[in-house]
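Every protein chain except one is present and positioned as in the full complex.
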Amino acid sequence: MLGRERLQELLESVQSNKIDINNALDEILDPGYEDIGFAKIDHNRSQRRGFPEVILCQGKTTSQVVEIFKALAGKNDNILASRATPEMYRAIKAEIEEVRYNELGRVVILERKPVKQVGNILIVSAGTSDIPVVEEAAETARIMGNQVDTLNDAGVAGVHRLLNNVDLLYEAKVIVVVAGMDGALPSVVAGLVNKPVIAVPTSVGYGANLGGLAPLLTMLNSCAAGIGVVNVDNGFGAAYLASSINKIGVDD
Amino acid sequence: MLGRERLQELLESVQSNKIDINNALDEILDPGYEDIGFAKIDHNRSQRRGFPEVILCQGKTTSQVVEIFKALAGKNDNILASRATPEMYRAIKAEIEEVRYNELGRVVILERKPVKQVGNILIVSAGTSDIPVVEEAAETARIMGNQVDTLNDAGVAGVHRLLNNVDLLYEAKVIVVVAGMDGALPSVVAGLVNKPVIAVPTSVGYGANLGGLAPLLTMLNSCAAGIGVVNVDNGFGAAYLASSINKIGVDD
Amino acid sequence: MLGRERLQELLESVQSNKIDINNALDEILDPGYEDIGFAKIDHNRSQRRGFPEVILCQGKTTSQVVEIFKALAGKNDNILASRATPEMYRAIKAEIEEVRYNELGRVVILERKPVKQVGNILIVSAGTSDIPVVEEAAETARIMGNQVDTLNDAGVAGVHRLLNNVDLLYEAKVIVVVAGMDGALPSVVAGLVNKPVIAVPTSVGYGANLGGLAPLLTMLNSCAAGIGVVNVDNGFGAAYLASSINKIGVDD
Amino acid sequence: MLGRERLQELLESVQSNKIDINNALDEILDPGYEDIGFAKIDHNRSQRRGFPEVILCQGKTTSQVVEIFKALAGKNDNILASRATPEMYRAIKAEIEEVRYNELGRVVILERKPVKQVGNILIVSAGTSDIPVVEEAAETARIMGNQVDTLNDAGVAGVHRLLNNVDLLYEAKVIVVVAGMDGALPSVVAGLVNKPVIAVPTSVGYGANLGGLAPLLTMLNSCAAGIGVVNVDNGFGAAYLASSINKIGVDD
Amino acid sequence: MLGRERLQELLESVQSNKIDINNALDEILDPGYEDIGFAKIDHNRSQRRGFPEVILCQGKTTSQVVEIFKALAGKNDNILASRATPEMYRAIKAEIEEVRYNELGRVVILERKPVKQVGNILIVSAGTSDIPVVEEAAETARIMGNQVDTLNDAGVAGVHRLLNNVDLLYEAKVIVVVAGMDGALPSVVAGLVNKPVIAVPTSVGYGANLGGLAPLLTMLNSCAAGIGVVNVDNGFGAAYLASSINKIGVDD
Amino acid sequence: MLGRERLQELLESVQSNKIDINNALDEILDPGYEDIGFAKIDHNRSQRRGFPEVILCQGKTTSQVVEIFKALAGKNDNILASRATPEMYRAIKAEIEEVRYNELGRVVILERKPVKQVGNILIVSAGTSDIPVVEEAAETARIMGNQVDTLNDAGVAGVHRLLNNVDLLYEAKVIVVVAGMDGALPSVVAGLVNKPVIAVPTSVGYGANLGGLAPLLTMLNSCAAGIGVVNVDNGFGAAYLASSINKIGVDD
Amino acid sequence: MLGRERLQELLESVQSNKIDINNALDEILDPGYEDIGFAKIDHNRSQRRGFPEVILCQGKTTSQVVEIFKALAGKNDNILASRATPEMYRAIKAEIEEVRYNELGRVVILERKPVKQVGNILIVSAGTSDIPVVEEAAETARIMGNQVDTLNDAGVAGVHRLLNNVDLLYEAKVIVVVAGMDGALPSVVAGLVNKPVIAVPTSVGYGANLGGLAPLLTMLNSCAAGIGVVNVDNGFGAAYLASSINKIGVDD
Partner (left out) sequence: MLGRERLQELLESVQSNKIDINNALDEILDPGYEDIGFAKIDHNRSQRRGFPEVILCQGKTTSQVVEIFKALAGKNDNILASRATPEMYRAIKAEIEEVRYNELGRVVILERKPVKQVGNILIVSAGTSDIPVVEEAAETARIMGNQVDTLNDAGVAGVHRLLNNVDLLYEAKVIVVVAGMDGALPSVVAGLVNKPVIAVPTSVGYGANLGGLAPLLTMLNSCAAGIGVVNVDNGFGAAYLASSINKIGVDD
């Protein structure tokens, strides 16, 4: 979306014939994407948001994923595809040899241009079963240029496991907390530090866990202020938000 | 319900004509209650369960409550009525002068025979707003003969408020934990001690709290084992269960 | 919670008799709060988290609110009480003349020491009915030292109302988006800018709105990444989180 | 159902012996269907509603589907079967060679008499993963005689993808909007144009998406008026409704 | 939103100096609304969507409603305010004498320029208790220029009440069906005719009715195709959609 | 709805001129109701279903209730209005002196022609708080001509209260069981006897009771077969169904 | 459970030494079941409830099912096992050759003594996909001695399919109505006849159908009185209840 200022410049250029009308129209109406029929690939996003469009593989066919990956790889150095099945990974790799796969985190990563990692995002998890979501978040944050630390299996059923690591909390710029079952961990973390806390409920649990809705509700109702919550198992979204916070004062 | 042993005794007494058939029938079929039309008042409960029937006032008319209270007071020294409105309290008091009212806890108590308080039930609450439920639980436990300690406003958003009082946890025989909002406190408590923990979710909160369902789900999904959960705001039920645990090895 | 470093210093002081054992114990076990029976007032929080404890009035009695307010006012210049009824406000004002009340936002504010406002938090709302939540958020953010801009009634049913104000989005450091009904606004906002977006669902709506759960779900499922969600109508929490982000690189 | 007018004609014919009583009875009680035991096939529907009964395959056995398809094909030129598995398609094709299968849209189509396509239904989708529902809708609308345009992957996370195509919106007579995840797209579309908008939530998403209930709620709570919502993934139903609107003033 | 064609004209006029750059900018960026602080009043809507913005009073303060009503009345002949309390009505009437109030339907109407009513929208209701929603829908449709017929209390528990009025169904161009409790009426109606049917669930009922969610679900799951559903009790929205359908081929 | 047989008779009468065409049409199309605008009063119901239409007052205005009551009373001896407020009762009584009011059961009854009561319906309730629903059911059943017995406060927390009354169960022809809270009573009753059991969940309870949904679910999931469930608090519906069962072999 | 009368007889026999005390005890305490460890097989049920215990296979292992089937077959002529997988059927058949399997209805039936079928239960279904539940109900009703008629695919989307068969409704003693999707059929049926109607929601549908909860809610909220509802897909339970009604006045 052009602001009034840039629009005015354009019109002045048109008025003074410094620019062709069609070019002006193109800039005003620039779609900013490549239309490949079943998808509109957002090639401007790298500029606009600091990283190319990320491919959410879930719900797409393998061939759609490959097509989109190739289209993005044609114009970007580094690419991230989340929720990728092993089959999708193999199909992408058949086309682009350099990709690697994090099986637990289910992400495919193309990193042709090494990323400089700044700041410090800490990812804390409540239990071993939450690690797939931790991995998705960590890979996302790293490829987007953030330094990442992790503290696993620090749930509140043994609160000393967290308290013995408060230094990690004190050193982080933003903290992502991943927890299933009772989802109580973000409340304890947010009560200990004065930093942005992003909470990720996971679908770890059974019965009245309701596929992760129970910890989601816990986090939304946290008695500690300063917590932003993302969707169940959404490690990617948490990392994306953490990255936009972590880079404040850094890369803008 | 008569067991085989007592039945056999009865039949032998019948056979040997030591007991009248009608009396035997009465014991076998003993209703154990007084039928006053809109209610069956369970006069045997004091014997069977250690305390007379407790009146849950909610849903009853004031006049029904008064009638039941009077019927129970005719045969018992001490009575408890929960969820009583001030109006109900005044109506009971007009009939039975000795009753007192805990307004926050909404209970009416008749204690004509002082109760000996044994053991040690600790009631921990997460926040000031949970105190009405704490009061209901504490009054219930006391009139049933338990010694009660309380630790209020010790929620996990400031976990040092709990950790500085671990001695109270170590000294209790059974712990009742009352919490609304995120309902995270029981998980932390149960992780610190090896005792029965009874969790009471409260309807304190708003929005996605769902009238207490959110902390209820948190507690059911606790990552710490050894927690029994009761209904939302059910301070009475928690105290009743705590009492039956606290008296193990004491009054049986 | 003391870290290993500070603990070691303390022990060395004990060893060299530079500090009394009781003083050392006090620091290690410092409760950090004043216990007034029904509440533990967290006087260290101002230091620890940058602003004194905020009083959530909902669920408390008026006299409890007044007591806590007075205890905090005894040790802090500026105080915030949220979800305060007019009656609570009058009761506080009877004790502390300088407080003021934002009726729409339902907050009582004591600002004895003028706050310096830094950075830039933009609060965008979807409709006029969302303004009470906007007010709660704006007052919270301001008293915590943030500069606040607002853009009201910019919902997606007339998307030009937002697009004509994109400059406001570009200028903000962090954006709070408040929306009821369909809750669609945060997705559009987050798609336009590369900044942290905090979404607040409101209970504005009827029928299948489910008291704000519908926009809450919309926001959690946003197709735009980088959104942290808080509880329904939780303007306070959103502002608290926005403040901790806005101050990165500023006041630490 | 016969109206009073036609009934009166019939009775007059009976009275004047122009018609046999049994024939009159048959018309009054005309079942309008063929009963094949496990189904009543509605052969009058083509007349009554403009297209033969459509077979919803889900929940039926393959052999039931084949039987119904054959019964309909015996009396109609063109047939549509939705939610058909590949196995069902193969079983039908073994009997009726001319059928074709849209695998993404899961529909089997028999088009023995080419359909004239009138008007203009535009189907807009939010993301690539919504395409199966788009396909079901598009095939349904086409076989029922509507001209169909599609605009895929135009979700609100990149609202320029929609705004750069407003001409398509302006040219349509009725618009079907298909969206999963946050389901926000219909609100934006309905705010841009003054036409009937039919919203189809899809089950695309995860976690708090609740199998499509989240976008369903979003759409029902839309802040833009003029939206009719159908069941989750119900591309067929949306197309059916769009067709009945698109043909107003055309084929009646 | 300007299309490419109009933009090109504007740029050509700028190039040839036929138009001032500021005027061109104003048209491109035309906000189309009046900003009164707590609301952005959409004065272009009458042009764009055929009727001025409708005021949803629910959630607004009385003074906000009056301000918005006056702002709209300054630029439009006819105004509709829905969900208005009697108090709101009186406050508006104190300012603008000509308004009238439909108490059952809770709408305030200003009709200074008589509306020509075209086409034919039929509103069918299941029971007497659904009439408030019928009234909201009927008033909305009439002030927007549609001829409205109603058929009340025709629910499926006495299906002859509907069948004896099929002629009304046959004569309508679009049908709005209003039903609470089981919400079954739209399925029967849609099975009888080949027209667009808009279903409005109402909150009439109790217990497992869930405030109207039960009939809402019924309607979404209808076994009859061709039904678009709106939110619970949303008579306004149904009428708005019906109006946009009814006017196809009429006023465009 | 006329069957084929009666239709044939009519047509033969038309053919032989024994009946006027208009009269035949009237019988075929007999609306069977009186249309008073906001309601269609079903005067044939007394014949068709054995008792005149019952007025569900909830959701209707007082004046609507009075109008419908008067219309029914003009053609029937006995009338029942359920969910009537005291105000409605007084308004009816002002018009029809003979009516009486059951305040607990919230029903207004007109019984000008004494009803003969046959068979035996037993209504069992779990607790005192369920009595309003018992009263609604009992009044409904009696005015419809059934003999009714009641057994109150026989919930499973003291199963001897039920077991001591099994004779009542054995003597009934059909049993209505009314229970809130855990809703467990119908399972126990249905396990004891081989008779139709109708279960009525009530909204008695709190917290996770969910307004009666908890006992509703309990009853639907009963491990005892042979239970039909009605809506929460629907004493009227249970009695209506019980009556249709109780009269099998009696009044047909 | 022995009533007072039989108990008195027993005691008199004991008193007069007509019966041994152990035999008396056995009768009073008669367990009425055979305990095979993982199950208590209820051999008295045939007497008490008119048909032997029915085996719900779901949730049991195949070997448990076979053991229970054999235990029952040792003491009864006819047996019914519901929700049996083909594998379970084959395992039973390997032991008891005479059993047969209804694959659609998933029931295994042993009928060694032909059952006399009385009365008339009509089972109506809304669509072809509901037939598995119809089959479960029909087989259950037949083996329990009821004559069964069925009317399939008579849903309300083509209400003439039902109206043309009203004679079947008039002839039945009790009607079971099976419907998924909108679940509207029972309301229409119950409005046409004055007989007990038992409604069975099915899990047929998708999306907002919620696995059958949508039609379940529809049926519970029916605007037609006299409907008893059973659990989703519970054809067995519906038939069991229908049987207990159908046999009133017949086999007691």
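Every chain is named by a letter (A, B, C, D, E, F and G) in the order it is written, and numbering of its residues begins at 1.
One rule holds in what follows: a residue touches a chain if its C-beta (ideal position, glycine included) is under 8 Å from a C-beta of that chain, and two chains touch if they have at least 3 such contacts.
None of the values given here were measured: they were computed from a predicted structure.
For the chain excluded from display, the touched partners among the shown chains of the whole complex are A, B, C, F, G.
In the complete assembly, the contact with the undisplayed chain comes from F:205, out of F:105, F:119, F:132 or F:205. When the full complex is taken into account, the listed residue touching the unshown chain is B:54, out of B:24, B:39 or B:54. Even with one chain removed from view, chain B keeps its contact list with that chain: residues 1, 3-4, 48-50, 54, 163, 166-167, 170, 173, 192, 194-198, 216, 220-221, 225-231, 236-237, 240-241, 244-245, 248-249.
As for the chain not pictured, it touches chain A at residues 127-129, 131, 152-154, 158, 160-161, 164, 180, 204, 206-209. Residues of chain C in touch with the missing chain: 4, 7-8, 11-12, 14-15, 17, 21, 24-25, 28-29.
Criterion: only the chains that are shown with their structure count from here on.
When every chain is reduced to the mean of its CA atoms, the largest separation from chain A belongs to F.
A straight line joining the Cα centres of chain A and chain F is 58 Å long. Note on chain placement: the centre of chain A and the centre of chain C lie 25 Å apart, centres being C-alpha means. Spacing of chain A relative to chain G, judged by their CA centroids, is 54 angstrom. Taken residue by residue, chain G touches two or more other chains at 4, 127, 158, 163, 192, 205, 207-209, 220-221, 225, whereas all remaining positions touch fewer. Screening every pair of chains for touch gives A-B, A-C, A-D, A-E, B-C, B-F, B-G, C-D, C-E, D-E, D-F, D-G, E-F, E-G, F-G.
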